[in-house]
Every structure is written in structure tokens, then in C-alpha cells.
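Handing you a structure now.
Of the protein chains in this complex, one is absent; all others appear in place.
Naming follows writing order (A, B and C), and every chain is counted from residue 1.
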Amino acid sequence: MTQRTLTYYGKLAELTGKSKEEITTEAHTVGALKDRLIDRYPALKKVSFKLAQGQAIADDKDLLTDTNIDVFPPFSGG
Amino acid sequence: MTQRTLTYYGKLAELTGKSKEEITTEAHTVGALKDRLIDRYPALKKVSFKLAQGQAIADDKDLLTDTNIDVFPPFSGG
Amino acid sequence: MKANVKNIFVEGAIAPEKIAQSIAAHQAKTGIGGHCLFLGQVRADEVAGKTVTAIDFSAQREMANQVCHQIKEKAFAKYPIHCMHIYHSIGTVKTGELCFFVFVSAAHRTDLAQALDKIVQQIKAEAPIFGKEIFDDQSHQWKENKY
Partner (left out) sequence: MKANVKNIFVEGAIAPEKIAQSIAAHQAKTGIGGHCLFLGQVRADEVAGKTVTAIDFSAQREMANQVCHQIKEKAFAKYPIHCMHIYHSIGTVKTGELCFFVFVSAAHRTDLAQALDKIVQQIKAEAPIFGKEIFDDQSHQWKENKY
């Protein structure tokens, strides 16, 4: 079980009702953490979201290597 | 024999030594007038030049329809 | 953050005067023959009878700066570009105001517009920036980019 700090951006801060939270989870991969987040916030099932660690987007199969994880909705800059 | 006013631009004003002149010529087509100009200014043989009448580039086979003819070197705006 | 990673973010709208200053700053670079600029402007889009009056931009700034830095490095490697500048608004930008400014310069025009277009597309696709469209009745929707 590892404690990680999640930061929610844009629409996801609205859906989860928070911009930051600490959770303790047994997830070792990005994909497993995403599943865990969908359990926690069923609204996430209907939206596309990505995780980032170390200032880079992470693939589902990547191992979680950082305690700070960003949770991003689709980007809409420009 | 028709009198036409020729206007020389850019490098051609330099090569011919004048910016404007009136000539009287039997040429009926653009191509014939170009040949006539090469006879008059042999330096024109070595450069690329085009004629325009009525604010449009004319092809060699076009009939001369305007008394004012522009004589252009290659364009180099921009 | 690496020392040479620049901050792309500007608070609020990007002023036309800032763009003029950015252009004027290149007059000493006499190897440059052409500049291409892209400017993003906030549209008064209508959705179900409501009109967008502003976009409120938020971002993961450190990652967005990092991503833009990498996009610049790749573009410098691929195209014969002399200079490249990227600015994006953070916070509120009203309709008609500018929120995005990408500026590329090179000796010659060839490929410059294409390079600009690619860079703009990459920033929109890869930089973690989020636009919240504010309607005239104070309701909002989250902007979505279409490619």
C-alpha cells in the first residue's frame, strides 16, 4: 500500500469535487490506478482521462514511479 | 505602323537606360514586339522579360490591344 | 525545471502590443528573412442559445512548459528555424481577445508556415492546458479541441 497525491485538472476537478487528494492504494501500474479511480468516482467511467507522472503522460502498463500523479481530462489549450 | 508607349521596370530600366519611351512599330503580337525590343536592346537577349497590357501579363501569341505596354523583368517582391 | 525551459504563460489576454514588441525584437537578427505567426482568438461561439463571453484557462504549468520546450527542440532539429516563441494565456480571456501566440522565424519562407502549423497542432494536442468556456448566463462548459 502506497500513499500518492492526486491532482485533478479542469473538468475532472469538477467531477470529483476536489483539486487534490491523498489516497493510499495497492495499485502498482497506471492502469490499475485508473481502475481504482473509476471505482472511487463512477463519473470517470464516462469521460476520457489520462494520468501523468514526472511531467509526462503515462501509459496504462507503466509502473507508478512517482508519489505525485496528475489526472488530466482531454487537453484544450490554444 | 502603330505608336506604343513602353514602360521599363527594375533592371530593364537600367539595361535600356530609360524608364519610358514611345516607339512606332509594325508588330501586331506580343511575341513580335518582344523580338523588336531585342533588336533594339541586344542586352535583353540575355535576360528574361515579359510584357503586360491592361494590367495583365500577355502571352507571346496575344495580339497587342493596348497602346501602353509594360516591360517587366522577373518579379522579386516579398 | 531545466534552466532553459521558458515560461509560456501570460496572465490574461495577450496584448497586440506584446506581439509588436516581439516582432520588433527580431530586427537585429539580420539573417532572418521571414516570420510566421499564429494567433488564437476567443470566439463568441453559440451553444443552445447561449454565447461564450470568455474562456478561463488553467494548466499544469510545469509540464506544459516542459512539453513546449520539447516541441521547440524537435522543431529546431527538423526545420531550419532561427527563432521560435510560444505564449499561452492563463486565467480569463474575453471573446475577441488573444489567448495563444506562436512565432517562428527563418532565413527563407520554405516550410515555415508548415512548421508553424505542426507546432501549433502539437501544443494543442500535448500541452496540459484546459479551457473553461463561460457563457453569458454565467454557466459554463469545458472546451474540447477538434483536430
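Operating definition for what follows: a contact is a pair of C-beta atoms (placed from the backbone, for glycine too) under 8 Å apart; a residue touches a chain by one contact, two chains touch by 3 or more.
What you are looking at is a predicted structure, and each value in this text was computed from that prediction instead of being measured.
A.B. asks: Counting the whole assembly, list the visible chains that the omitted chain makes contact with.
C.D. replies: Touched by the chain not displayed, across the whole complex: B, C.
A.B. asks: Touching the left-out chain: which of C:K6, C:K78 or C:R109?
C.D. replies: C:R109
A.B. asks: Using the document's definition of touch, tell me which of C:M84, C:L98 or C:A127 contacts the absent chain.
C.D. replies: In the complete complex, the chain left out is touched by residue C:L98.
A.B. asks: Hey, which subunit C residues sit against the chain that's not shown?
C.D. replies: 16-17, 19-21, 23-24, 26-44, 95-98, 105, 107, 109, 112-114, 116-117, 120-121
A.B. asks: What residues on subunit B make contact with the chain left out of this view?
C.D. replies: Contact residues on subunit B toward the absent chain are 7, 9-11, 14, 52, 55-56, 70, 72-78.
Simple rule for what comes next: only the chains that are shown with their structure count from here on.
A.B. asks: How big is the gap, in whole Å, between where the Cα atoms of subunit A centre and where those of subunit B centre?
C.D. replies: One centre to the other, that is 72 Å.
A.B. asks: Going by the contact rule already set, what residues in subunit B reach two or more other chains?
C.D. replies: Residues: none.
A.B. asks: For subunit C, jot down the residues that touch at least 2 other chains.
C.D. replies: Counting only residues that touch two or more other chains, subunit C contributes none.
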